[in-house]
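Every protein chain except one is present and positioned as in the full complex.
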Amino acid sequence: MNSKESILSNIRKNSCADYEMPDIAVAAVRYDDSLQQFIDMTKAVGGNAHVVQVDEDINDLIRSYYPEAVNIVSNLPEVTIATGNPDVVAKPQDLDGTDVAVVRGEIGVAENGCVWIPQAVKEKAVYFIAEYLVILLSADKIVNNMHEAYDMLQFSDYGFGTFISGPSKTADIEQALVVGAQSACGVTVLILNHR
Amino acid sequence: MQIGLFVPCYVDAVFPEVGVATYKLLKYLGVNVDYPMKQTCCGQPMANAGFEQKAVPLAAHFEDIFQGYDYVVAPSASCAAFVKLNYPRLLEGKHACQTSDKMMDVCEFLHDVLKVEKLPGVFPHKVSIHNSCHGVRELHLSSPSELNIPRFSKIRDLLSLVEGVTVVEPERIDECCGFGGMFSIEEPEVSVQMGTEKLDSHIATGAEYITGPDSSCLMHLQGIARRQNKPIEFIHVVQILAAGL
Partner (left out) sequence: MSTKHTKAASAFLLNKSRAQFLNQSIWYVREKRDKVAMQLAEWEELRELSSSIKCHTVTHLDTYLEQFASQAETNGVIVHWAKDANEHNKIVYDILQQHGAKKLVKSKSMLTEECHLNNYLINKGIDVVETDLGERILQLMQVAPSHIVMPAIHLKRQQVGKLFEDKLGSEPGNSDPTYLTRVARLHLRNEFMTADAGLTGANFGVAATGDVVVCTNEGNADMSTSLPPLHIVSMGIEKVIPDYRSLAVFTRLLARSATGQPSTTYTSHFRKARPGCEMHIVLVDNGRSDILANPQHWETLKCLRCGACMNTCPVYRRSGGYSYTYFIPGPIGINLGMLRSPRAYSDNVSACSLCCSCDNVCPAKINLSEQIYSWRQGLDAIHKADPMKKIISSGLKYLYGHPTLYYMGLKYAPLINRLPRNILYNRLNAWGKGRELPTFARKSFSEMWKKGIVR
């Protein structure tokens, strides 16, 4: 018997109880103004969120947030200030030194400031290796809570996706919160198409 | 309604005044109270130490003494919780078990069964409630701080019926004081450290008394207070409720 069979047969032999799967119907939190809640939570977790006005240009905004940025990486057509495209790098290590990465988020979650980002670039390293991350999110994709988010969650063929809630952080030294541990030191969510 | 009064062993030996106050208060409230002789201990000390089989004969004896009453009432939340939660298992297949359903801590009994709304006493002092673990988390005398449920405190409700009393509670409102039965002598350093911090947080409220439904916790805290010469008094809740009787 190989290990798989041996483990499975031991499980079958040993299971001493039988519980039904519960009905997962949670009367979960909803917000009167889920956009505002999302913005508040994003700020609470150390990020920044801005509702893009009709007369604002995202390229100008990114430039104004990160005036020192030299290497700006994106594969989104509307990001005209991009200096590099993560889809054309030979290896993910080439993305090291990225100052700002601009990516698209597909779902924003009001209860915790999470943004669902299904991989849409050749190298997912771009989501983590850049000093600063800018996420473009459509206002109509903001949901109340994680239940709603998982109900509508879509994957890409790349086979990776992540919820990101603010910048990388740690409190491993004396519980002192430090932003910018191993990944992005700052996250800005630009909320588009708000009517 | 016939009540069997259970005065746990250590209350009998060390805090008889708590038993007296319980009896007087129940009498005053018109309850028919009996104190059956030959009662000793519920068996919790040995059970928590890991010898619950040694508690079985005590549980059977307890059953024999108390099974005929409508309620068994004790001024000690932890002992009441032990009978309530553990007797059915301990006595299974060995002895009938009726006291588990009848057992109540006196505060619980006053609040839930008698639904006391008026008390005659005056107690013009500031008291800090010691929310004992088994009172809070096993008997639900108050809402445990960990749970997201509506806040309540039966102890506070009862104390508010006494004229003149000012009720406060310490920070870390229901953190363990470190008594824990034989835990107190098996892990004495941790136990005393927990107790010292608990004592200090009660003292920090400015209270003159620490009060609670468990004299066992109070005995532990009192032992520390005496050793460290800390100026605070100890009194069981029921003694305050029976003030003036």
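Lettered A and B in written order, each chain numbered from 1.
By definition in this document, contacts are C-beta pairs under 8 Å (C-beta built on N, C-alpha and C of every residue); 3 or more make two chains touch, one makes a residue touch a chain.
Fair warning: this is a prediction, and the values are worked out from it, not measured in the lab.
Across the complete structure, the visible chains that the omitted chain touches are A, B. Touching residues on chain A toward the chain that is not drawn are 2-4, 6-8, 10-22, 24, 26-29, 41, 44-45, 92-93, 96, 109, 111-114, 122-125, 127-129, 145-147, 149-151, 153, 155, 158-176, 178, 180-184.
For chain B, the list of residues touching the undisplayed chain reads 7, 9-17, 19-20, 23, 35, 37-41, 43, 45-55, 57-58, 61, 133-134, 137-138, 144-149, 172, 174-176, 178-197, 219-220, 222-224, 226-227.
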